[in-house]
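A single protein chain has been removed from this complex, and every other one stays in its place.
Entry: chain A
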Amino acid sequence: MRGLALPRPGYAAVSRWFLGLGLAALLLADLHVTSLDPYADLMRLLGGLVRPDVLAVEGTSILYTVAFAVLGVGLGAGAGFLLAIPFARSRTVRIACAFLRAVHELFWALLLMQVFGLSATTGILAIALPYAGICAKVYAEIIEEADLAALRALPPGTGAVSAFAYARLPEVAEALRAYTLYRFECGMRSTLVLGFIGLPTMGFYLESAFRQGRYGEAGALLLAFYALIGTRRLWVRARTLPLLALGAVLALPATVGTTAIGANLARFLGHDIVPAPVRGASLLVPESWAALWAWLRPILWTQILPGAAQTLVLAQVALVATALGALVLFPLTARHFAGPLARPFGRLLLVTLRSTPEYMLAYVALQLLGPSMLPAILALSIHNAGIVGYLLGRHADALRYRPDAPRGLDLYAYETVPRLYGQFLAYLLYRWEIILRESAIFGILGVATLGFYVDAAIAELRLDVAAVLILATALLAIAVDTLSRALRRSLRIADLPVRLSAAPPATPAA
């Protein structure tokens, strides 16, 4: 026991705080609908899904999407595995990984573009860098959680590699495989989204189709993407991996833009991202520091602080909306609430919501509703409520009720939700940081979050400002992650599963 014990917050107190902050944030958020007739646009959009224009789909975009995802996730997961080994021992590795994953893949892509142009290298590294940070952390957790009974039973003097291969790897191999496959699914979504900023993936064609109102083509692209995600278990297998990797390398697009990578990289690191007033100046003289502060102060006051405030507001509203959405949606997939006919549809709905990249949802919602925070809130909460709702549904199916348990809404309110509540909070607190990173990114679409200022700085070719803003975003994400972890520990829900790949007990996945 610790000497100084602060009162532990309960589930109810934490929920009330988040709800209260969410409502306060809602008052600050700009929610105006400026579109003339969002309903008609929505109908045209859905019409595109019903009558997809398959022939208009650019086949190479599908190829590039898969190729970027295979190579990006492959590189990221490989590097992540190597980093996972020293992860527990080395603070440096942990901090480096925290930064790698705190910067969103779109920000990585915006930075990498300055060096590698609109090339395959940009696309692959933009996935691989953050994914290496995420995979290192999760792989390290998986290895740490593993049952080590067999390791202790090995004869003394067994070599480290043999011990790892015999007593550890077999224990964790399945979890690593499941997580990597899940990461690949995320990688597909990320690659698609990279198209929205110019890389030649499906997102590029989706964006132009949406912008020009070619909804048939957009519908066909989306359906193709869902098909890819839905069938991934069939074509991403241990045996097909070498083939996929080789095919991906052969299929990569030719570089667009510059080829003088060495010179570009030197200029980027040595000049572009160095704050303008101290370029070529010595950091040993006080004048440099004064100039640096004079440069930083307006950025801090007029960009970082307002951007961070808007990012937090958006993330808070979206988090609360996600929570409410998940509570409403999860019964659709749970045995005790949805009938045998309704449940498959509920599952399909939630899996579709989860497979739809939130950036694309936000883009579409912006087209429909006009520029405000509302489209961003809708996109984040729809996507995340789909994810959390689906997982809660599976946890609900794993519950064992007493024989005389009530039914319907009584069962929901008195048994199911109270028993799932710790798990529910664990998922939400875990997604908080993800929602925050995504909120910052939505600035690129025009909401005044941190990404808005990053995008503007890059457009003005002020890469030093962009770098500072991205750094601030990363620090904000790390701070929220730390707070979330502290809260989970304090609520004693830190050990509950939060990884989407870690299947809850009971029923197998749909």
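Rule of thumb we're sticking to: contacts are C-beta pairs under 8 Å (C-beta built on N, C-alpha and C of every residue); 3 or more make two chains touch, one makes a residue touch a chain; residues count from 1.
The rule is short, and it goes like this: contacts and distances are computed from a predicted model.
Student: For the chain not present in this complex, what protein name does its UniProt entry give, out of "Macrolide export ATP-binding/permease protein MacB", "ABC transporter", "Hydantoinase B/oxoprolinase family protein" or "Acetyl-CoA acetyltransferase"?
Tutor: From the choices "Macrolide export ATP-binding/permease protein MacB", "ABC transporter", "Hydantoinase B/oxoprolinase family protein" or "Acetyl-CoA acetyltransferase", the unshown chain carries the UniProt name "Macrolide export ATP-binding/permease protein MacB".
Student: Of A:R267, A:R419 or A:R462, which sits in contact with the chain we cannot see?
Tutor: Checking the options A:R267, A:R419 or A:R462, the one contacting the hidden chain is A:R419.
Student: Extract the touching residues of chain A with respect to the undisplayed chain.
Tutor: 11, 401-404, 406-410, 413-415, 418-419, 421-422
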